[in-house]
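Here's the structure, in structure tokens; my notes come after.
Only a single protein chain was left out; the remaining protein chains are all shown in position.
Moving on to subunit A:
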């Protein structure tokens, strides 16, 4: 089910800044999209407006090309999984899953046997057989989450909205549930929108990321797009660890302010600039500078290291195999950096050699 959001506005009573500030977004049928961003960015609000749980003060929502934002939540046919699962505590797992079918008008409602069969089928799909008679409080977090998912899928929605679905799970389970969720999405041909504040999680499961900030979409695209060509230092910082170097562009050469950081050529106009770079993209060059390099403990083929600059240290991650022999007399090659001038990218770093 394709989702089209046009100029969506949701005002916050008593606050100057809207919760959703003219958000527009196009999600094609079958996509797996992650809404990411810091808390308070408006991710959950956007999800709730799409579902019809929250009102909006302007703009439109189209599902499969049909305008839906004036219709109540119950008519939108959207599957929704809440952060805390919101299972009906007084109902068995089977009754929870069957709920969406049992509230259908009599003429559309399947027979009792058909509902029971559908519940069985869903519980099997969720790897929860034989749990139909249990109550939510008998289940573990991971099981509850899958019951919530089964309940949301029972009526056969083609759009699935997930609000921080992994938040309450322990880290061991998270990883496997992610993989499984992605497989389920592909198997059922769903369109899925997932809200998370964890970019790693988003990278892992979604094929399209939408990074929100202060009620607006800061940048959207594939994970690699956001990493290679962030549209602002904020996007760069949100997508992972980074180091920041200030400097000046002069005659097509970026000249860092700090000693020991190597200048590099770039086709940009003269003026001040800042270079942002991931720790693993910094390359220490032997006999190219005055810096000392302190190695940490190698793990998984990578070694963390720290370079001592004049008045701070910079963290690096190096392939253990490529560790420089010398631990002093090092210069830092940061030519893979993204450059910004007053918060605006001035050049997309060419990373084809990485």
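The rule is short, and it goes like this: a contact is a pair of C-beta atoms (placed from the backbone, for glycine too) under 8 Å apart; a residue touches a chain by one contact, two chains touch by 3 or more; residues count from 1.
In this section, contacts and distances are computed from a predicted model.
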> Quick one: the chain not pictured, UniProt calls it what, "Methylamine utilisation protein MauE domain-containing protein", "RNA polymerase sigma factor SigX", "Diacylglycerol kinase" or "Sulfate ABC transporter permease"?
Replying inline: "Sulfate ABC transporter permease"
> Any idea which of A:80, A:245 or A:340 touches the chain not displayed?
Replying inline: A:80
>> In the whole complex, not just what's shown, which of A:176, A:224 or A:246 touches the removed chain?
In response: A:176
> Which one touches the absent chain: A:103, A:259 or A:294?
Replying inline: A:103
> Residues on subunit A that touch the omitted chain in the whole complex?
Replying inline: 51-53, 72-80, 82, 84, 86-91, 99-100, 103-104, 127, 135-144, 146, 151-152, 154-155, 170, 172-173, 176-177, 179-181
